[in-house]
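In what follows, a single structure is set out as structure tokens and then discussed.
Coming up: chain A.
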Amino acid sequence: MTEIIRAAWLIAVKDLRVEARSRELIYTTVFFALSCLLVFAFAFVRGGRPIPDTAGGILWVVIVFAGTLALGRTFERERQTDTLRALLLAPVERPAVYLGKLAAVLLLLAAVEALVVPVVGVLFQAPIARAPWLLMGLLAAGTLGFAAVGTLFAAMLVRAQSRDVLLPVLLYPVTVPVIIGGVLGTRAIFAPEPDFDTARLMLTMLVFFDGVFITIALWVFGPVMSE
Partner candidate 1 sequence: MTASRAGFDALHVQDVSRLYGRRRALSHVTLSCRAGEIVGLFGPNGAGKSTLLGVCATMIRATAGRVLYGDREARELGDALRGRIGVLGHDLFLYGDLTARENLEFFGRLYDVPNRRSRIAAALEHARLTDRAGDPVNRFSRGLRQRLALERALLHDPALVLLDEPFTGLDDESAAQLAVRLRALRDAGAIVLMATHDFDTADGLVDRAACLLAGRMRAIPAGSDRLRERYRRALTEASPTAPAASSAFAPGAASARHADD
Partner candidate 2 sequence: MTAARRHTRGWWIAWALTLVLSGAAAAAQAPQDDFLLAKPGDIQESLPATPFVFVAYAFAWAAVAFYVFWMWRRLARVEKELAEVRGRLQSPPR
């Protein structure tokens, strides 16, 4: 067990170091997220004011889109000199590779969210400071669930053809529960009359989904990654 965590840590740190060098993923993902917000601003602002109750949904759509992009790019990077294969060839248990990549993707998405959430607050008049811990919990649990499935799918699609299209096609239906939980919870916080009980219920639901997703992904990763 400690062996797995040690290897996962190594891989995550390696990913972050690569990212710190090139900064490709963080820049492109953040700007992609901002571009999405721009499009949404024209779609969901009427008469100078945002349509009520849309901020939560906008936030999650941006996270999901940006997350898909980041997942695809992360594994494209491992494909360049076939380093994903090198990781799988190392004498570490396969789940460690999954956990390491997941941790790196999560950190990247957390950085993107740290920027996107305030921007949504400003542009769509969302009261992000109303229940900061609850909001952070929802974001963390939702992103974890999305990235847990996304990392598995992106990793296994590295070998497949037309992987760019297949990733969202497969990922979005599977992550429907996470999106529902995240949107409903966030919307409950952002509502004119906030409903923290619903938000808390959604948070527990998300945590539960995270457990289910990660368990299945850990179990499936090994068999799926061997050619």
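Inclusion criterion for the candidates: all candidates are chains of the complex that A comes from, given by their letters.
Simple rule for what comes next: a contact is a pair of C-beta atoms (placed from the backbone, for glycine too) under 8 Å apart; a residue touches a chain by one contact, two chains touch by 3 or more; residues count from 1.
What you are looking at is a predicted structure, and each value in this text was computed from that prediction instead of being measured.
Which candidate among 1 or 2 is in contact with chain A in the complex shown?
1
Using the touch definition from the top, list the residues of chain A that touch candidate 1 in their complex.
7, 10-11, 14, 17-18, 21-22, 80-83, 85-94, 226-227
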